[in-house]
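Missing here is one protein chain; the remaining ones are kept as they sit in the complex.
Take a look at chain A:
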């Protein structure tokens, strides 16, 4: 058999297998519980599904008795509050560090003589610090914090072993401080996304395991028979990440071309199988929660989840188009990149069906604005990424700023905005304090949204022109560099707005913490503070 027929039969057989697996899940051939969907309705709750965000949903029935659902929720929150609070505080710090480093790197690209006296401020190091502060600081701290908050709620139980998660979070952050320090000092493993020296990675592994352990223990103690879709995503992210991280950082296994292949297997999968599922799980939880309407299609959730799980692991090879890797591997990665359109569309249609007719809720809930924009950007960045993998497009966009714009559409437009929304929802529930200035949430939203729009549009155009110029033999290489200058300046403006929005966000959080804790008022209407929900 030649390579082509092996590749073709593997592709077709696995697709058929995936289709059958999803169908069997849907038909519950593989589970032995009863009607799962009934379990998650707590008594007294059926009928409340259509409440809009404007009306405070009732956790108390007509007789003033607290529902079991509310009591479960309160118990879950009480068990997670200190852990989630710690993770979010770290997330805020890394968000600010990453913004400062990113903005510095961005300005250096059009003002190369700025801040050149210190080696750690040179572009090669400060950009790496930016990437690692986002990749191992902001995104996992916000994402894991949100997961720690949501999972016990959805399992209707308390978090088991929260103190392990606290210890794990502390180890993780210590590792990140050490890692960023070594990058600033100039010590690096030399692979993108894997720059932090492997000796420090051991701390990440230990910390990550301690964070994951309570979530597994909690999963074992669940009081529901049917797992809501958010739990699938978060549970799998916690399984996938350690596998990726361990394999990629284990010293001395991969070398040469194999190391490059592994590098992008990790680099792409850490986006798609760690940040993405954490953020998607947040959208699946908060979007229906905020508009008070169930997710419309379990069937679409199945396609979205298993499609992601199956296709995503193979797409990293599209970073190596044109490289000295076996061409079957690159071809398969391109095909699977395009197949990713299916789970993305399934997710999009599902959210659209859920939101249909309830768009007015967007006006009153800034949290929902973040979540919805984040969901839209998931669709946009994923579809863009699929087409970017095609050889005809990749030949222009590879090695240009276009790729950088795409990466930020995903990790900022989608993941980061979604986590902003999650934090706005969660913080009042773990601190008992409402956001003091709801208007500031809108300021944050619009600064971030306009910032990423400027960032993305300018770099996309600049990157495309850059790629076209590099392919044109009649133009010198320097021309392809010089023509990007106005776009790089625009990127710094967009990035500046984004950084400013983060300062607003962090200041608001600090103000919430030092403010006076409001006394619990059972009848208080949150119309006075629409930002709270």
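Brief remarks follow.
By definition in this document, a residue touches a chain if its C-beta (ideal position, glycine included) is under 8 Å from a C-beta of that chain, and two chains touch if they have at least 3 such contacts; residues count from 1.
Here, contacts and distances are computed from a predicted model.
A chain of this complex does not appear here, and its UniProt-recorded name among "Glutamate ABC transporter permease", "Tricarboxylic transport membrane protein", "Peptidoglycan D,D-transpeptidase MrdA" or "Cytochrome c domain-containing protein" is "Cytochrome c domain-containing protein".
Here the missing chain is touched by one residue of A:294, A:438 or A:515, and it is A:294. Touching the chain that is not shown, out of A:129, A:144 or A:229: A:229 (per the contact rule at the top). Among A:187, A:349 or A:376, only A:349 touches the chain that is left out of the view. One chain of the complex is left out; on chain A, the residues touching it are 2-4, 7-8, 11-12, 15, 37, 40-42, 45, 48-49, 51, 53, 56-57, 59-60, 66, 69-70, 73-75, 77-78, 153-154, 228-229, 255-258, 261, 284-285, 287-292, 294-301, 303, 324-329, 331-332, 334-335, 338-339, 341-342, 345-346, 349, 353, 428-429, 432, 434, 518, 520-522, 524-526, 532-533.
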